[in-house]
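A single protein chain has been removed from this complex, and every other one stays in its place.
Moving on, here comes subunit A:
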Amino acid sequence: MTDTKMMSSRVREHKWFTPWLLVAPATLWLCVFNLYPALNTVYMAFTNKKPLGGGELVGLANFERMLDDDQLVYALTNSILYMLVCVPLLTMLPLLLAVLVEKKLPGLTFFRVAFYTPVVASAVVVALIWNWMLDDRGAINAILQALKVVQEPLPFLTDRWLLLFSAISLTVWKGLGYYMIIYLSALGNVGKELHEAAAVDGAGPVRRFWSITVPGVRGTMLLITILITVSSLRIFSELFVMTGGTGGPGGRVSSVVMLIQMYSTGFTGHLGYASALSLLLFALTLVPMVLLARLNRKDA
């Protein structure tokens, strides 16, 4: 102890300003591109700021406007439904996939890389690919008609609910590989001894999955649930491209972020209202995070 103290006092830790030099770039970015925009979003939400001009304080006018915005109700309904379907699918399917690719098998690296390919492709590329498959004259409709499942093409891209279904399918397909990787990291920490002990006791693979694997990755599952919830409420690129930039069937905007983007540019732009919508989006994403955090603490 004494030796350690003498040693540490003799060795110069570092000049007092060195740590600040090291964190300066990140702190600068933190302040300029994260904290300041966050504060400015709150401020602008109470103004009538437009792309060119405006900026006077208007109190709660932007929030009152939300109550009368039919577009917002439509977009909110879509965004929430989309989130509610994506979360369970993207929480469980990637885990099953991770369990499948966890065992050592020849050629497994190829499959892992292949499964990750949709993650690497941009949302725009993916949406364009799915547009072509889902078009009235696309491959999906051709197959369905050839198999006599339907006689007329299904309007996957022009019907409100089918568009939502299409967006969900695309998102799940694209996200499988990403969340699989996260689960793989977690599965690496689930003790082999537990699996072996359970196997000796006669527990089958299904039982071991629910009794050992799922509890073992529970923390990761919670993290993934939060990630999916937040990212699904933020959907934009896929829907924008799938609707050809129009926003959705009948010109109605399909998601909250599309609404924000719509109000952020052009002659009809209203940055104040867009900022108020941004705060709404933040509140939407905060609720599930708080709920899940409380669940986690309660069970711990």
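Annotations for the structure displayed:
Convention: a contact is a pair of C-beta atoms (placed from the backbone, for glycine too) under 8 Å apart; a residue touches a chain by one contact, two chains touch by 3 or more; residues count from 1.
Rule of thumb we're sticking to: contacts and distances are computed from a predicted model.
Considering only "Multisubunit sodium/proton antiporter, MrpB subunit", "GerA spore germination protein", "Protein translocase subunit SecD" or "Carbohydrate ABC transporter membrane protein 2 (CUT1 family)", the record for the omitted chain gives "Carbohydrate ABC transporter membrane protein 2 (CUT1 family)", by its UniProt protein name.
For the options A:A61, A:A123 or A:L292, the residue in contact with the chain missing from this view is A:A123. Shown as candidates are A:L72, A:I168, A:L233 or A:V253; the residue that touches the absent chain is A:L233. The missing chain, though absent from the display, is touched by one residue of A:L81, A:V149 or A:L286; that residue is A:L286. Of the listed residues A:L22, A:L57, A:V73 or A:L295, the one in contact with the hidden chain in the full complex is A:L22. Annotation for subunit A: contacts to the undisplayed chain at residues 7, 11-16, 18-20, 22-23, 25-27, 29-30, 32-38, 40-41, 44, 92-93, 96-97, 99-101, 103, 105, 109, 111-126, 128-133, 135, 137, 139, 142-143, 145-146, 173, 176-177, 181, 184-189, 195-196, 199, 202, 204-206, 209, 230, 233-234, 236-237, 240-241, 244-245, 257, 260-261, 264-265, 271, 274-275, 278-279, 281-282, 285-286, 289.
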